[in-house]
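Each remark here refers to the structure printed beneath this line.
Note that this is a trimmed complex: some chains were dropped, and none of the rest were shifted.
Just so it is clear, A, B and C label the chains in written order, and each chain counts residues from 1 on its own.
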Amino acid sequence: MTIPTPLTGVVPPVCTPLTPDREVDVPSLLRLVDHLVEGGVHGLFVLGSTSEVAYLTDRQRRLVVEAVAGHVGGRLPLLAGVIDMTTPRVVDHVREVTAAGADAVVATAPFYARTHPAEIARHYRLIAAASPVPVIAYDIPAAVHTKLPADVILDLAAEGTVAGLKDSSGDLAGFRQVVTGARSRPDVTGFSVLTGSELLIDAALALGADGAVPGLANVDPQGYVRLDRLCRSGDQEAARAEQERLCALFGMVTVGDPARMGGGSSALGAFKAALYLRGVIECPVTAEPQVPLSAEEVERVGKYLAGAGLL
Amino acid sequence: MTIPTPLTGVVPPVCTPLTPDREVDVPSLLRLVDHLVEGGVHGLFVLGSTSEVAYLTDRQRRLVVEAVAGHVGGRLPLLAGVIDMTTPRVVDHVREVTAAGADAVVATAPFYARTHPAEIARHYRLIAAASPVPVIAYDIPAAVHTKLPADVILDLAAEGTVAGLKDSSGDLAGFRQVVTGARSRPDVTGFSVLTGSELLIDAALALGADGAVPGLANVDPQGYVRLDRLCRSGDQEAARAEQERLCALFGMVTVGDPARMGGGSSALGAFKAALYLRGVIECPVTAEPQVPLSAEEVERVGKYLAGAGLL
Amino acid sequence: MTIPTPLTGVVPPVCTPLTPDREVDVPSLLRLVDHLVEGGVHGLFVLGSTSEVAYLTDRQRRLVVEAVAGHVGGRLPLLAGVIDMTTPRVVDHVREVTAAGADAVVATAPFYARTHPAEIARHYRLIAAASPVPVIAYDIPAAVHTKLPADVILDLAAEGTVAGLKDSSGDLAGFRQVVTGARSRPDVTGFSVLTGSELLIDAALALGADGAVPGLANVDPQGYVRLDRLCRSGDQEAARAEQERLCALFGMVTVGDPARMGGGSSALGAFKAALYLRGVIECPVTAEPQVPLSAEEVERVGKYLAGAGLL
């Protein structure tokens, strides 16, 4: 399908459920997709950071896109991450995920390699030239250690290289610069500006964002869809209350003991534990080398769910 | 072949020559290998950062290892990088490069994903379990944004998980901690400690390092082999003079205009320009999205070569 | 005077006009204070980062507080920065600025010295013990290279150690955590949460902030006061339009050529050039070793003023 212009609403980065031996658990994955679709989300983003894309082999990535594309069957726009270090490797992923049914691809700045704004622009131009579907830029400095400059993004938008931005930078002022630029520059049209934040969706929509890509929407899609609706209806008070409920729920990402594991193990472990406790997926295991949550930590995830009325 | 224990001497990270349309230029690659072998190097490291591993597709990576392994035919130890974000993806590369003939694999800490010392240890244990050949840890915080802690490396060495360290951290005090620990801990045996620096090999060998993996040895293998020999013979004055000549030559990495390109484009572009000017490779092109050196910048590379007596 | 609880509205960090030979230009400073008071601001913050506090000698700092305190005479709450590396030095500044008439002091985490959350808490407790007036925590990681953790701030608020937070971190999600915590924790009362952003005041107020401390309010106090009023009246559309006008005006901070000067020279130089062009201060010079704007760069500041209707 052709993705909407602009793409609006809630587009969760879909978790990748695994079996105990770390294979993609396709039945759980499809149950998760159903859970999201029934929750009212407006699109799906597979192979994002929350999907543990960095941990999935090429074979597993392909399996995920094929399974979800086949199951969704064009009912919703399907975005797929093409996360790799540099242009030639990203282009290989573009070929794979579009053959498997992705409606748009989502690409970061180069990483591992040192980079430069001119190289970032070149990177996106070559990806766009190789892609049969729209390219969405993914700004995630915590992972790639480079911030996508607002002016580079806007220039790439103006020339038609990128069709949107997914901003996971945490820098709302920089995000605003893209949103305002995309609206005020006459040479930029049909560009989608999406926040990757779980915590500032009310603020992002208020300043003009088109939509949101919150990892926590795996756990509570209804909550994020409701938040999106309240923001659009202008009911600021109710939107803020819903956003605050979701902020409290997001506290689950800190359950993992920082002496035993990194922040990623804790956050992705908590999302999967929550999906497991809610009965959506079969097994809460995360990919290697992430450290699993302890039973006590999983119990604390349950308390966050209960606190948000989800258990 | 079985790699020596410890691995000593000069083990260059081999550049990957490309054709103008960015395919691996196998004839140039083999000429470069001959140039290094004739220069007296003690091993070869393909698919390292200087090899533009981050830019090579899986197909190209395989081609490089097969071509070099076939050409070298066991005359020298052949190390191959298995550079990817996390354990499952690295393990796939281990399978590929060892099938293609690598005698050891070289793996970094996880990147893109946030990580933790406990996860790093887990990562190396799983790689070692999956590898038919020794695993060498690659400490390169500039690329992966994590420093391998000395105590983690030494514990992994003691348990036989890693067979060596390639240190490109720039932190010689931390490197010394591993060198001294590897010599003083009775539970660590046969562990190779290699510096990735071009500029401090005399210092690294003096404090007990086993060898060096300098990218600039592509350009001047004789120089680095001579430096290694002078250090081992105890002729400190002559070693320092040779090291300083090579430091001056290394200045070539700054030829690229920082307003136009990143430091990687400049450094790798300079190495390849030098190999081209010295007649070793057919074409100095670097992989996308790196920005090529201008004619004037290439000319400055030539001046560095002339200054070091290499043209 | 006792500062209001909570402190709300617009509290500009007051620029410190200098004479050509870098002495405090007291008449210009008092004209600037009048310009701000007439603009309707709700408080004044002297000796902040925008005030070039890092560049002022102790004698100059004292002169600034005395001059402003004497001139304001209790009409508005007067906050004063006590910016120094560690507790004993900060405590000395507390003594000076309170003797000179400050109604509250504003202190950062320790800097230069490495620090730790436990040391940060200890720091604020000792400052509070030594201060006759309320202590406001100043979160400015770009300057001190440490982020004040939300839970540390809230605990310090609960025990009465800090009376407010000025957040210049750029991390609105972390800021929200403090705002929400301050409202939801029953042990926290009368705590003022202020954003230091020029660009996200509508968003910060919408999520519950009490006020703002925008450097650009030196240049356009009426604009920020209008923005504050529109936000409080619930006119979200008009607030957004005013905020966007101010965002465009803020573009002036980039006029300085990054090849010739740092971002601070450019931003503070632009604010002072704007105050000079608007006729508020006598001389646009900044403190050493900042690089002055060129005539052409000052002209570009003028264009930003004209674009915002201020010339």
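Going forward, contacts are C-beta pairs under 8 Å (C-beta built on N, C-alpha and C of every residue); 3 or more make two chains touch, one makes a residue touch a chain.
Remember, it's a predicted structure, so these values are computed and weren't measured experimentally.
Because all chains derive from one sequence, the complete complex can be expressed as a copy number, which is 4 in this file against the 3 shown.
What we mean here is this: only the chains that are shown with their structure count from here on.
A turn of 180° superposes the CA atoms of chain A on those of chain C, with the angle given to the nearest 5. Comparing the CA-atom centres of all chains against that of chain C, the greatest distance is found for B.
Centre-to-centre spacing of chain A and chain C amounts to 35 Å, using the average Cα coordinate of each chain.
Between the Cα centres of chain B and chain C there is a gap of 49 Å.
Chain contacts: chain C has no residue touching two or more partner chains.
Here chain A touches chain B in the complex through residues 22, 49, 54-58, 60, 83, 85-89, 92, 110-116, 118-120, 122-123, 126, 142-145, 260-265, 287-291, going by the rule given at the top. Put simply, chain C touches chain A in their complex at residues 170-173, 176-177, 180, 197, 199-200, 202-203, 206-208, 234, 236, 240, 244, 247.
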